[in-house]
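For this depiction, one protein chain was excluded, whereas all remaining protein chains were kept in their positions.
Our next item is chain A:
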Amino acid sequence: MINKQAEQIRKDFIKEYKHPSIKESFYDPVLTVKQVYFFQKLLLESDYKQKNDLFKALIHMQISLDIHDLVDLEFDSIEENRNQTNQLQVLVGDFHSSYFYRLLSEHNLLDELYHFIQSIKSINEIKMSLLHQDEIKIKDFNKLLNQVETVHCGLYYSLLDFCQMNKYKNDVEFELIKELVYHIDSYWLSLLKSREPAIEQAIDAKINYLNEIIITNRR
(Lines give C-alpha, C1' and ligand atoms only; values in the text may rest on other atoms or scores of the structure.)
Protein backbone atom coordinates (compact mmCIF):
# COMPACT_ATOMS: atom_id res chain seq x y z
CA MET A 1 0.00 0.00 0.00
CA ILE A 2 2.73 2.43 0.91
CA ASN A 3 4.33 3.15 -2.41
CA LYS A 4 7.88 3.55 -3.61
CA GLN A 5 7.07 7.00 -4.86
CA ALA A 6 6.48 8.21 -1.29
CA GLU A 7 9.80 6.70 -0.27
CA GLN A 8 11.57 8.61 -3.03
CA ILE A 9 9.77 11.84 -2.15
CA ARG A 10 10.90 11.43 1.44
CA LYS A 11 14.50 10.91 0.37
CA ASP A 12 14.45 13.89 -2.00
CA PHE A 13 12.83 16.09 0.60
CA ILE A 14 15.49 15.36 3.21
CA LYS A 15 18.26 15.88 0.66
CA GLU A 16 16.82 19.23 -0.39
CA TYR A 17 16.06 20.67 3.03
CA LYS A 18 18.40 19.21 5.60
CA HIS A 19 21.14 21.46 6.90
CA PRO A 20 24.49 20.45 5.30
CA SER A 21 26.02 19.57 8.66
CA ILE A 22 23.15 17.22 9.59
CA LYS A 23 23.31 13.60 8.42
CA GLU A 24 20.42 12.08 6.47
CA SER A 25 20.23 9.27 9.04
CA PHE A 26 19.30 11.89 11.63
CA TYR A 27 15.81 11.76 10.11
CA ASP A 28 15.40 8.00 10.44
CA PRO A 29 13.43 8.14 13.70
CA VAL A 30 11.18 10.88 12.31
CA LEU A 31 9.42 11.46 9.01
CA THR A 32 8.26 8.00 8.06
CA VAL A 33 7.29 7.03 4.53
CA LYS A 34 3.72 6.58 5.78
CA GLN A 35 3.56 10.20 6.91
CA VAL A 36 4.73 11.37 3.49
CA TYR A 37 2.31 8.99 1.79
CA PHE A 38 -0.73 10.25 3.68
CA PHE A 39 0.03 13.95 3.15
CA GLN A 40 0.42 13.19 -0.53
CA LYS A 41 -2.73 11.08 -0.66
CA LEU A 42 -4.92 13.69 1.06
CA LEU A 43 -3.63 16.52 -1.11
CA LEU A 44 -4.11 14.50 -4.29
CA GLU A 45 -7.73 13.88 -3.32
CA SER A 46 -8.30 17.60 -2.77
CA ASP A 47 -9.06 20.44 -5.18
CA TYR A 48 -6.41 22.56 -3.53
CA LYS A 49 -4.25 24.45 -6.04
CA GLN A 50 -0.82 24.90 -4.43
CA LYS A 51 -0.41 21.28 -3.45
CA ASN A 52 3.36 21.15 -3.66
CA ASP A 53 4.02 24.23 -1.49
CA LEU A 54 1.57 23.14 1.19
CA PHE A 55 2.86 19.57 1.09
CA LYS A 56 6.41 20.72 1.79
CA ALA A 57 5.35 23.13 4.52
CA LEU A 58 3.38 20.40 6.29
CA ILE A 59 6.21 17.91 6.07
CA HIS A 60 8.51 20.50 7.66
CA MET A 61 6.08 21.06 10.51
CA GLN A 62 5.49 17.35 11.06
CA ILE A 63 9.26 16.79 11.33
CA SER A 64 9.52 19.66 13.79
CA LEU A 65 6.70 18.35 15.98
CA ASP A 66 8.03 14.79 15.98
CA ILE A 67 11.73 15.51 16.42
CA HIS A 68 11.05 17.59 19.53
CA ASP A 69 9.48 14.51 21.13
CA LEU A 70 12.82 12.71 20.87
CA VAL A 71 14.65 15.08 23.23
CA ASP A 72 15.33 13.48 26.62
CA LEU A 73 13.31 15.00 29.44
CA GLU A 74 16.47 15.30 31.52
CA PHE A 75 20.03 15.51 30.23
CA ASP A 76 22.70 13.22 31.56
CA SER A 77 25.82 15.31 31.96
CA ILE A 78 28.07 12.26 31.45
CA GLU A 79 26.78 11.16 28.06
CA GLU A 80 28.35 13.78 25.79
CA ASN A 81 27.23 12.19 22.49
CA ARG A 82 23.64 11.83 23.61
CA ASN A 83 23.68 15.43 24.82
CA GLN A 84 24.84 16.67 21.45
CA THR A 85 22.11 14.69 19.72
CA ASN A 86 19.59 16.21 22.12
CA GLN A 87 20.83 19.71 21.32
CA LEU A 88 20.61 19.05 17.60
CA GLN A 89 17.12 17.60 17.95
CA VAL A 90 15.93 20.86 19.53
CA LEU A 91 17.64 22.95 16.86
CA VAL A 92 16.68 20.82 13.85
CA GLY A 93 13.07 20.89 15.06
CA ASP A 94 13.19 24.69 15.17
CA PHE A 95 14.93 24.76 11.79
CA HIS A 96 12.09 22.83 10.13
CA SER A 97 9.39 24.80 11.87
CA SER A 98 11.02 27.97 10.51
CA TYR A 99 10.90 26.42 7.03
CA PHE A 100 7.16 25.81 7.48
CA TYR A 101 6.66 29.50 8.25
CA ARG A 102 9.05 30.66 5.55
CA LEU A 103 7.51 28.60 2.75
CA LEU A 104 3.96 29.68 3.58
CA SER A 105 5.04 33.34 3.84
CA GLU A 106 7.04 33.29 0.61
CA HIS A 107 4.09 31.88 -1.30
CA ASN A 108 1.68 34.24 0.45
CA LEU A 109 -0.32 31.33 1.88
CA LEU A 110 -1.41 33.24 4.97
CA ASP A 111 -4.87 31.69 5.26
CA GLU A 112 -3.13 28.32 5.35
CA LEU A 113 -0.64 29.60 7.92
CA TYR A 114 -3.33 30.80 10.31
CA HIS A 115 -5.39 27.66 9.82
CA PHE A 116 -2.54 25.27 10.65
CA ILE A 117 -1.31 27.39 13.57
CA GLN A 118 -4.49 26.44 15.42
CA SER A 119 -3.63 22.81 15.05
CA ILE A 120 0.02 23.35 16.07
CA LYS A 121 -1.10 25.20 19.19
CA SER A 122 -3.50 22.49 20.16
CA ILE A 123 -0.96 19.68 19.51
CA ASN A 124 1.52 21.39 21.82
CA GLU A 125 -1.15 21.92 24.47
CA ILE A 126 -2.06 18.24 24.32
CA LYS A 127 1.58 17.18 24.53
CA MET A 128 2.03 19.34 27.59
CA SER A 129 -1.06 17.89 29.21
CA LEU A 130 0.02 14.29 28.43
CA LEU A 131 3.49 14.99 29.77
CA HIS A 132 2.10 16.18 33.08
CA GLN A 133 -0.56 13.47 33.36
CA ASP A 134 0.83 11.85 36.47
CA GLU A 135 -2.19 9.92 37.62
CA ILE A 136 -4.08 8.00 34.94
CA LYS A 137 -7.57 6.72 35.71
CA ILE A 138 -9.44 4.03 33.76
CA LYS A 139 -12.24 6.43 32.89
CA ASP A 140 -9.69 8.66 31.15
CA PHE A 141 -8.19 5.95 28.91
CA ASN A 142 -10.24 6.76 25.83
CA LYS A 143 -9.80 10.48 26.22
CA LEU A 144 -6.03 10.04 26.49
CA LEU A 145 -5.88 7.78 23.43
CA ASN A 146 -7.87 10.37 21.47
CA GLN A 147 -5.33 12.97 22.55
CA VAL A 148 -2.42 10.82 21.34
CA GLU A 149 -4.26 10.39 18.03
CA THR A 150 -4.55 14.17 17.70
CA VAL A 151 -0.84 14.59 18.43
CA HIS A 152 0.06 12.28 15.53
CA CYS A 153 -2.79 13.05 13.12
CA GLY A 154 -3.59 16.67 14.03
CA LEU A 155 -1.99 18.19 10.94
CA TYR A 156 -3.75 15.62 8.72
CA TYR A 157 -7.15 16.41 10.28
CA SER A 158 -6.37 20.07 9.86
CA LEU A 159 -5.55 19.54 6.19
CA LEU A 160 -8.83 17.69 5.66
CA ASP A 161 -10.67 20.57 7.33
CA PHE A 162 -8.86 23.21 5.32
CA CYS A 163 -9.64 21.48 2.04
CA GLN A 164 -13.22 20.89 3.21
CA MET A 165 -12.93 17.16 2.70
CA ASN A 166 -15.28 16.17 5.49
CA LYS A 167 -16.84 13.36 3.49
CA TYR A 168 -13.47 11.92 2.56
CA LYS A 169 -12.40 12.23 6.21
CA ASN A 170 -14.86 9.49 7.13
CA ASP A 171 -13.17 7.13 4.65
CA VAL A 172 -9.59 7.82 5.58
CA GLU A 173 -9.63 8.72 9.29
CA PHE A 174 -9.44 5.21 10.70
CA GLU A 175 -6.68 4.21 8.34
CA LEU A 176 -4.74 7.33 9.30
CA ILE A 177 -5.06 6.62 13.00
CA LYS A 178 -4.12 2.97 12.63
CA GLU A 179 -1.04 3.66 10.50
CA LEU A 180 0.24 6.84 12.13
CA VAL A 181 -0.53 6.11 15.77
CA TYR A 182 -0.84 2.41 16.51
CA HIS A 183 1.48 0.97 13.87
CA ILE A 184 4.48 2.95 15.02
CA ASP A 185 6.60 3.03 18.11
CA SER A 186 4.66 5.96 19.50
CA TYR A 187 6.51 7.93 22.16
CA TRP A 188 3.24 9.09 23.64
CA LEU A 189 1.66 5.63 23.88
CA SER A 190 4.86 4.35 25.51
CA LEU A 191 4.76 7.22 27.98
CA LEU A 192 1.16 6.40 28.95
CA LYS A 193 2.00 2.69 29.24
CA SER A 194 4.95 3.45 31.48
CA ARG A 195 2.67 5.41 33.80
CA GLU A 196 -0.31 3.04 33.72
CA PRO A 197 0.36 -0.45 32.29
CA ALA A 198 -3.39 -1.23 32.26
CA ILE A 199 -3.85 1.17 29.37
CA GLU A 200 -2.26 -1.46 27.11
CA GLN A 201 -5.59 -3.34 27.06
CA ALA A 202 -7.38 -0.20 25.93
CA ILE A 203 -4.79 0.20 23.18
CA ASP A 204 -5.30 -3.40 22.00
CA ALA A 205 -9.04 -2.91 22.02
CA LYS A 206 -8.63 0.24 19.96
CA ILE A 207 -6.45 -1.55 17.40
CA ASN A 208 -9.02 -4.35 17.06
CA TYR A 209 -11.78 -1.82 16.64
CA LEU A 210 -9.84 0.03 13.95
CA ASN A 211 -9.07 -3.20 12.08
CA GLU A 212 -12.72 -4.22 12.11
CA ILE A 213 -14.00 -0.87 10.99
CA ILE A 214 -11.44 -0.62 8.18
CA ILE A 215 -12.42 -4.07 6.89
CA THR A 216 -16.12 -3.15 7.10
CA ASN A 217 -15.51 0.10 5.24
CA ARG A 218 -13.62 -1.72 2.48
CA ARG A 219 -16.58 -4.02 1.94
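FYI, contacts are C-beta pairs under 8 Å (C-beta built on N, C-alpha and C of every residue); 3 or more make two chains touch, one makes a residue touch a chain; residues count from 1.
One rule holds for everything that comes next: contacts and distances are computed from a predicted model.
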Name under which UniProt lists the unshown chain, selected from "Spermidine/putrescine transport system substrate-binding protein", "ABC transporter permease", "Heptaprenyl diphosphate synthase" or "RNA-polymerase sigma factor": "Heptaprenyl diphosphate synthase"
Of A:L31, A:L58, A:V92 or A:L210, the one touching the omitted chain in the full complex: A:V92
Chain not shown: contacting residue from A:N3, A:N52 or A:S105: A:S105
Contact residue for the chain not shown (choose from A:S21, A:N166, A:S194 or A:T216): A:S21
Chain not shown, touching residues in chain A: 19, 21-22, 64-65, 68-69, 71-75, 77, 83-84, 86-88, 90-95, 97-99, 101-102, 104-106, 108, 110, 113-114, 117, 120-121, 124-125, 127-129, 131-132
